[in-house]
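In this view, the complex is presented without one of its protein chains, the others remaining in place.
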Amino acid sequence: MLDQIKDFMSWFFVTGDPLIYGADVAIGLTTVAIIFVLSYFKKWGWLWREWLTTVDHKRVGIMYIIASLLMLFRGGVDALLMRTQLAFPDMQFLNAEHYNQIFTTHGVIMILFMAMPLMFGLFNIAVPLQLGARDVAFPFLNALSFWLFFMGAMLFNMSFVIGGSADSGWLAYPPLSEMSHSPGVGQDFYIWGIQISGIGSLMTGINFIVTIIKMRAPGMTWSKVPMFTWSVLSSCITIIIAFPVLTVTLALLFLDRYLGAHFFTMDGGGNSMMYINMIWMWGHPEVYIVVLPAFGIFSEIVSTFSKKRLFGYASMVFAMMSISVMSYFTWLHHFFTMGSGANVNLFFAITTMIIAIPTGVKIFNWLFTMFRGRISFSTPMLWTIAFIPCFVVGGMTGVMLSVAPADFQFHNSYFLIAHFHQVLIGGVVFGYFAGLYYWWPKMFGFKLNEKIGKWAFWIWNIGFYVCFMPQYFLGLDGMTRRVSSYGWDKGWWELNFTSTIGGFLMGLGFIFQVWQIAHSIKFMEKDTTGDPWNGRTLEWSIPSPAPLYNFATTPVVTDRDDWWEEKERIAAGQAPKPKPALEPIHMPRNSALPFLQSICWFLVGFGLVFHWLWIAIPGLIGVFATMLAHSFNYNTDYYIPVDEIERTEAAARRAI
Amino acid sequence: MAHSANHLGTHAAAAHGAGHDGHDGHHDLEEMRKFGFWIFLITDVILFSALFAVYIVLHGNTAGGPGMKDIIEMPGIIAETFILLTSSFTSGLAVLMMNRGSKGGLIGWLIVTIALGACFIGLEVAEFAKLIHEGHTISTSAFFSAFFTLVGTHGLHVSLGICWITAVIFQLARHGITPVTQRKVHITSLYWHFLDAVWIFVFTIVYLMGVM
Amino acid sequence: MAQANNGTHGGHGHGAHGHGGHGNGDGQGHGSVKEYVIGFALSIILTIIPLMIVLNGWMKGAAAAAVLLGCAALQFAVQLLFFMHLREEKGPRYNLMTLILGIVVALTVVIGSIWIMSNNPMY
């Protein structure tokens, strides 16, 4: 009996590595600490009422952001571990199996559990406020999306200490990811972690499309919609066309693994190329999904901090919309070397290049927004300015990759790694950081310390170039991706070593950011105006942090940069827009169901990973039960009475 | 009465002042939900298109085993098809009844619809059971994997539809025809018509072109 | 919604009152018995034609495939128009737009996969 238990434990828990024991201890201690703090300060009720059951878009947004920053840390630690292993030839720091797990989790976490949720967090924070709306279209669904993401991410991360992680790359090409070559549970953790959070992403996509189309403030015609909101719309359109394909692809891979189906296996008629074909139908649009909102953020910031209207509004919108649709027609550029023949390669090479055109137009419009403006260098703007050269260079190398016959020499080399980090970090991460700094006061009511922020900015930037520029040359010198070590004879170590230094510099930049946040919380610089940056759009017209109902009375929009124009009018001595009398505000009630349902999904995923139907089936029943409970619940909303609104508004005004 | 007009995100009241009919806020909200559901259906279209792509690409990969020609039994399939077509019609009639305010008619036609749906599922399950009994399972070959998955996913959708309409019937019985239940009926019927449309493609591509 | 929706049309005809008139908004204009019967009849016919073609072997190969797919597409249209009331959308036709996007993408998925995979024969 005891032996059986021992056997089980050593199979169930990942063992044999100090790193993992370290993680086990860290996780255990953190959990104990959290439980202790919550109990000691009697915060369990608060946690449940204010966070776990909330459907308020602002809180959901904050939860997304906290979770994704933690994931940035996890993914970043993975990156630094990899870079350490690659710093010298023949390093013994990580063995091959371990290295393979780490780059796989690094890729998955960074894109799916860092970039996506950080993006959704910013959607949640900013979009309803920019629209002048009380919440998103479907607040309940919104909370559910968050919890699904969260549980999916937990499931995926758990594999580090339980059962073992996936190790066949962030897109898990079969047959390597099939049972025949990856018999462990890691690959199933991968499938269910992504699948569960993917459902959440799809629902968020739908939610925000409806929000933007149906909930714009009166008077906000399409030509007056703020650019970030436009970018969210284009990103969400891409989500709804791309994610269903991911759902199918992963489901089929799971059927292969669980039921012995033969979609992508080597034998039984399976065809792994079909998987590659399908995963990129999602994978390529995915990278534009994450970069389009960054474009939106840059647009807001560039015009705010240049104190000038955004240049070429119509062009900008058109460019984004065409990128989001065009992104669906380029997927084959990730497997030019599969040998599909010249016609196919050429078609997809050209569709890929075409994307450079609208992207370039956006760059020029940003430049000409600054042109004849007055640029102030606050942290959000610094990240924005740094983005331009970085993304342009990364985009150019993307164009080089898109030349199919040249890609035969770039494919799967460090040239490619350098390309995508340059667009992902220079575009996506810089963009989201910029957004985070920009909307931080709106979220929490205080500003982040600018001085430490600038340190973090410079360290990140220098670190970035030191880390990734050498990788272009490594690629051209024949170094392929996903190698756990290399020999001295290759002549790669100087560049690799440099790259590692750059990686650690970025890590240092991250530490500065953590310090910045801690410092700013301690020496709180309150934002009493609600408009710390002299903003242009509606979110800056209300107090920081925004009250529960956002707008006491629904704003009526008359101009593109409505709040800016309003301020101009007031400055010119004209009367502000009249505000209608207060009315009771209709609000959605909190609900425990999103949280509970996501836990049930977690159980389904966990049960299926280990083939334990006794967990999966109750989980599935729980999912249906919570769905029905929601369907039968007709008591989903309430009204905030006028006097309460008055009290809240007065308090906010007193703060000013 | 002004209360519901100032609904989250629905700004009719702010624009037009107070004094609306109480239903209006709800009306907008329900319209929004229908639109959301419509987008969900579009994503489902894409989901099925991916399954179709897989089926079309893999249907010849039979690993030496039987292909569609060898296993097909048209009578059952034809029956399934007409049953589903009819159920799409009856779910339309249910909506008509609802628009006339006839709760009884509405529930009646909904019951007919789910009964037809259940027949459809019954036939499909019988077809699958027979195949499995003959030793053709999802792991027999890529062709069978694709076949069972495509047809089965549709079947799963229909089964969920049945459960869902049942839930709506209970709500109708309790609450009557209100804007909320009305929206639910609309959405389920949209879903049902959509499944019918998907089936037409399953029928054409998998079965008809399979025997051709 | 009225205002938000009418955005691009600069507040045309009906404000909130325009369709506030009927409490449910969908009762009117959402089909009549006649419409449903026609739709049903059409869908039956469009099912029988391909069935006959295949069972009687009237056509072969590509021609048959084209007719079959054509009938399926028409059926889809029938469902959309007669049962799902796609025609009745008012204001900016977002439902139609999303549908068109969905169809374009679905066709891309299917045709693109076939094209690519047929260039990678397995034997």
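Note that the chains take the letters A, B and C in the order they are written out, and that residue 1 is the start of every chain.
Rule of thumb we're sticking to: contacts are C-beta pairs under 8 Å (C-beta built on N, C-alpha and C of every residue); 3 or more make two chains touch, one makes a residue touch a chain.
Following the convention adopted for this analysis, contacts and distances are computed from a predicted model.
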| Chain left out of the displayed complex - its UniProt protein name, from "Dipeptide ABC transporter ATP-binding protein", "Hydrogenase expression/formation protein HypE", "Quinol oxidase subunit 2" or "Simple sugar transport system permease protein" | "Quinol oxidase subunit 2"
| Option from A:Ile27, A:Leu52, A:Val483 or A:Leu548 whose C-beta touches the chain left out | A:Val483
| note | Touch assignment to the omitted chain, from A:His106, A:His284 or A:Lys308, lands on A:Lys308
| field | Option from A:Phe335, A:Phe446 or A:Phe510 whose C-beta touches the chain left out | value | A:Phe335
| query | What residues on chain A make contact with the chain left out of this view? | reply | 96-97, 100, 167-169, 173-176, 179-181, 183, 260, 262, 266-273, 306-313, 315, 335, 337-339, 341-342, 345-346, 349-350, 353-354, 356-357, 360-361, 363-365, 367-368, 370-377, 385, 388-389, 392-393, 396-397, 399-400, 403-409, 411-413, 473, 475-478, 480-486, 490
| chain B residues that touch the omitted chain in the full complex | 60-64, 139, 141-142
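Keep in mind that, in the parts below, only the chains that are shown with their structure count from here on.
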| query | In whole angstrom, what separates the CA-based centres of chain A and chain C? | reply | 34
| Shared-contact residues (touching 2 or more other chains) in chain C | 1, 3-4, 94, 101-102, 105, 109, 113, 117, 122
| said: Please output the residue numbers of chain B that touch at least 2 other chains, ranges allowed. | reply: 10-11, 13, 15, 28, 31-32, 35, 39, 42-43, 46, 50, 53-54, 57, 61
| remark: The chain B residues in contact with chain C across the complex are 10-13, 15-16, 20-21, 23-24, 27-28, 30-32, 35, 38-39, 42-43, 45-46, 48-50, 52-54, 56-57, 61, 74, 78, 81-82, 85-86, 88-89, 92-93, 95-96, 98-99, 179, 182, 186, 189-190, 193-194, 196-197, 200-201, 203-205, 208-209, 211-212
| remark: In their shared complex, chain A is touched by residues of chain C numbered 1, 3-5, 7-8, 10, 94, 101-102, 105, 108-109, 112-113, 115-117, 119-120, 122
| message | Per the contact definition, I'd like the list of chain A residues that touch chain B in the complex. | response | 128, 132-139, 202, 206-207, 209-211, 213-215, 217-219, 240-241, 243-245, 247-249, 252, 255-256, 259-263, 265, 267-271, 274, 278, 281, 549, 553-554, 556, 580, 583-588, 624, 628, 631-632, 634, 637, 639
